[in-house]
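Reviewing the structure listed below.
Note that one protein chain is taken out, while the other chains of the complex remain in position.
Up next, chain A:
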């Protein structure tokens, strides 16, 4: 399974929640699979999805799911201690770990070699960390939502991308409709 397959499988879970989606092909894939106003697509700024999601989770009570990548977490490793020490039980960080920088041509990351992001998250102090196979991502994500406890999921999958059009939506439109979804009742 590649990232696209995981996103396709979990799209019915994601659509009811606030989602912060990583820069590049992950956002393009999610946008193509199931565009929702409750999806915040990052068009730039590699590495900050987990930080934006944490700020959002700390500021309001709805569950927040961050779709991140191994390469992006590696570029902002300081995020793991910040997440661990500022517990938001409405926060789920889903790291789709394909061991490569997917958006730039599938160059290998260190997460695909010796480095374990799950072990790093635990060492940072994150208490609920689950590493799973790609095909179990939907079940693990559902369990994390039910647990109502801050969770870091590392979903191991194959490297590869679907060819998707770039997102042409204006960033202010993405942000505005997302904020309306955040503020909406229920």
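Convention: a residue touches a chain if its C-beta (ideal position, glycine included) is under 8 Å from a C-beta of that chain, and two chains touch if they have at least 3 such contacts; residues count from 1.
Criterion: contacts and distances are computed from a predicted model.
Peer 1: What protein name does the UniProt record of the undisplayed chain give, "Glycine/D-amino acid oxidase", "Sulfopyruvate decarboxylase subunit alpha", "Formate hydrogenlyase" or "Carbon monoxide dehydrogenase"?
Peer 2: Of "Glycine/D-amino acid oxidase", "Sulfopyruvate decarboxylase subunit alpha", "Formate hydrogenlyase" or "Carbon monoxide dehydrogenase", the absent chain's UniProt record names it "Sulfopyruvate decarboxylase subunit alpha".
Peer 1: Which residue among A:37, A:81, A:138 or A:160 touches the omitted chain?
Peer 2: A:81
Peer 1: Quick one: which of A:57, A:117, A:153 or A:167 touches the chain that's been left out?
Peer 2: A:57
Peer 1: Using the document's definition of touch, tell me which of A:24, A:47, A:71 or A:99 contacts the absent chain.
Peer 2: If we include the chain that is not displayed, A:47 is the one touching it.
Peer 1: Touching the absent chain: which residues on chain A qualify?
Peer 2: Interface residues of chain A facing the absent chain: 20, 40, 42-45, 47-60, 76, 78-79, 81-82, 86, 171-172, 174-175, 178-179, 182-183.
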